[in-house]
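To start, I am sharing the structure in question, which I have written as structure tokens.
One protein chain omitted, others in place.
== subunit A ==
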Amino acid sequence: MSEIPDAQWRDEPTDYDQTGKLPRLRATSTQSPTLGSLNITAAATDPELLDLPWDVALEFWPASALAALPRGISRHVVRFAHLGGSVIAVKETSEHVARHEYHMLRKLRRLDVPCVEPVAVISGRSSPEGEELDPVLVTRHLKFSLPYRALFSQTLRRDTLTRLIDAQALLLVRLHLIGFYWGDVSLSNTLFRRDAGAFAAYLVDAETGELYPELSVGQREYDLEIARVNIAGELMDLAEGGLIEEKVDPLATSELIMDSYRRLWSELTEKESFELGERWRVGARIRRLNDLGFDVEEYAIRAASDGTQIQLQPKVVDAGHHSRRLLRLTGLDAQQNQARRLLNDMDAYRVDNNPQLDEEFSAHLWVNEVFEPIVRAVPRDLSGKLEPAEVVHEVLEHRWYMSEREDRNVPMAEAVQSYIDDELRHRRDEAEIMLTADARTIGIDADSDYEST
């Protein structure tokens, strides 16, 4: 792209109701037909964005422009395309929905909520014949993330499903804690990343969402009800398509999110009363919250009027306890459960090797002697299979089972080699799950895709 005649890069702090008031360029005869009135709102300039065929309706984009990823259930036309080294999702929608979602995703990311990264809103599109085309929202595809349909269709075990729903419940709790009402909670609107045998959920669709200073009980309950109905619908659909085991009951499974959410919500927010002499319960509550992956940044302790009882209520809780500790000690960025797993190993390593050593220093040694050798041992052609932190987690698991089976302490190097040969080599690539050939085998090829408008 040597010339960018009239496209504008801008970041307008627009909000939901301000549509129609946005400055728009008018096409004149001197402008190129493609970029005539293209209006691009983006946080950072990705010049390659302009190479995509914006003058063609998404539905008709040539295969050469597309990345062959599975398209989920969406009411919009959605396509994946390559942009530089990454993959982007492009969704056609109305201008105010696109702008609303773009700014909402930016706000959520600033609030540290796991969600996809908004790249741009592109409006003012028209075909070479002058036909007006719908504006699009562009988001970056989350590397190593999996749509639920890919997970279910692969080897669906009932406990996979439970973990998935737990991850969804945790995401919903985190969103509700910061005052985000989702309005369309569903597995389709979520992406999952592996997290040491469990899953971490990411919000993908913020179209119906709004941020409030605080959510009412009604809003939280309604979000939960939407989640239950949508999850049941999604599972019924998979059952109809023969994509999950028959023993999975969609209705009973969808109920799980209610329990999982409520348990978590009350642990995080509920007031607890106890006798003055039981002060240890303050520490116990905080430890329980830490185990769930939350830090307590502020809590309120009040003595009841007669002075014999104490009331404790966590006020500000912040997810990411284990991830933050791992990051602080090692600089490694990992999901919550991965971090917990790695921290456990790191702690064990310290006890075994140098219990007298300072925690930070021991962590540094662990990275050099345990983490990095494992990651380095993975041949380059297998590096797209799983995220490094997930590989290390799996190697540690593998070594433990191997040692138990063989009744000896299997050396790390041997465990790593065995893992690579027996496990990793046989996995599919999940960096950008999943290319067409792979998709077809699990029944989400282009033919069974579905979009409404």
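To be clear about the criterion, a contact is a pair of C-beta atoms (placed from the backbone, for glycine too) under 8 Å apart; a residue touches a chain by one contact, two chains touch by 3 or more; residues count from 1.
Keep this in mind: contacts and distances are computed from a predicted model.
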Identity of the absent chain, which is to be given by its UniProt protein name, from "Nitrogenase iron-molybdenum cofactor biosynthesis protein NifE", "sn-glycerol-3-phosphate ABC transporter ATP-binding protein UgpC", "Multicomponent Na+:H+ antiporter subunit C" or "Pyruvate dehydrogenase E1 component beta subunit": "sn-glycerol-3-phosphate ABC transporter ATP-binding protein UgpC"
Chain not shown: contacting residue from A:123, A:186, A:260 or A:362: A:186
Residue, one of A:51, A:112, A:159 or A:225, that touches the chain absent here: A:225
Option from A:55, A:234 or A:267 whose C-beta touches the chain left out: A:234
Chain not shown: contacting residue from A:94, A:311, A:368 or A:417: A:94
Residue numbers in subunit A that touch the chain omitted from display: 15-18, 73-76, 93-94, 96-97, 134, 181, 183-184, 186, 188, 207-208, 212-214, 216-219, 221-222, 225-226, 228-230, 232-234, 236-238, 240-241, 243, 251, 254, 448-450, 452-453
